[in-house]
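The complex appears here without one of its protein chains, the remainder shown in place.
Let's look at chain A:
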Amino acid sequence: MATIDIDGVRKRFGNVDVLHGVDLTIADGEFVVLVGPSGCGKSTLLRLIAGLEDISRGAIRIDGERVNDLAPRARDIAMVFQSYALYPHMSVERNMDYSLRLRKTPAERAREAVEGAAGKLGIDRLLQRKPRTLSGGQRQRVAMGRAIVRTPKAFLFDEPLSNLDARLREQMRGEIKKMHQDLGATSIYVTHDQIEAMTLADRIVAMNEGLVQQIGPPRELYEHPTNLFVAGFIGSPAMNFIDATYRREGQNAFLVVGEKRLALDERDVADGTPVTLGLRAEDIAIDADPEDPGAIEATVELVEPLGLGTIVHVQALGTHIKALSLAVVEHRVGSRIWIRPHPEKFHVFEEATGRRLERKAQFAAELPA
């Protein structure tokens, strides 16, 4: 168990800058999830922590000790690879106790550790098999088992579930969460999966193009994305973005979208600033009262029943908008409806910089502690 301190870390391959200065402090026992688009440097960051790549600039400290120049094996960290990277010529048991044998753990203790981990993961009957005879899900469990037998200082996971089907992924997600609650081990987890990120993380780190965009608990990234990138990246279905102009007349602030005026609380920005209005699909009510001043006329383009609810795609405010309703929606494609975005849930971003414009009056109160 350990803290991990990433301090101004940069990485360049040849003359390509991949990480441009990453700062991140991970508390003991914390579960941190790295998300970001493909190629933004998530795996690279993980490999730097593991010691598989050299750090170009900056420092990484594990439990306060600078590890820049330590070989991977001296860092006492376990990693679960996307491809699992099991040793194909060794049995499951040998795969799992390899690290223990290298550390000259007494055979009795090693067997106990392997059997304990295998029992926890439900692979105790596979111990004598070779990896090639296992299914994808079983291999994944062996890879997890190999990581947990030696109780390392921290776990690194690089998209460990991405090769599994949806059902198995859901199940393993639950097991990883349970395992983390049992072991309480410091973990860094890379994923593309929104739900994995939201459910597993104590804190999410959203990255883009080698820069950390926002770090915070899942709800904070979801409810207060700090910029357009995070707003668009976190959440599924993705947030709707609508071009608008911020106007203020006396005490009243409002957004102008085409002909439409949408009232909102004052923001700390000049009158007439071009902004982007972000609306989460679930914050848009459908079948609103046409008399309501906040209601917007819309044309139904597509109806996607999810089982849990329905995503209604509409044409409104001169753009395509997705609204999520938990009710069963029976609208026909092409029919006219009225939608109403929840004004409390408006996300407003400055168009030029993409930064979030906080509500002025409650600015201090809104920031999470």
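We take it that contacts are C-beta pairs under 8 Å (C-beta built on N, C-alpha and C of every residue); 3 or more make two chains touch, one makes a residue touch a chain; residues count from 1.
As a working rule, contacts and distances are computed from a predicted model.
From the set "Serine/threonine-protein kinase", "Carbon monoxide dehydrogenase small chain", "Tryptophan synthase beta chain" or "Sugar ABC transporter permease", the protein name that UniProt assigns to the chain left out of the figure is "Sugar ABC transporter permease".
The chain omitted from view is touched by exactly one of A:R57, A:H89 or A:H320, namely A:H89. Of the candidate positions A:S99, A:T191 or A:S325, contact with the hidden chain is made by A:S99.
Contact with the chain not shown here comes from a single listed residue; of A:L52, A:A107, A:I195 or A:A263, that residue is A:L52.
The residue from A:A71, A:L308 or A:A327 that touches the chain not shown here is A:A71. Annotation for chain A: contacts to the undisplayed chain at residues 50-52, 71-73, 77-79, 81, 83, 85-89, 98-99, 102-103, 146.
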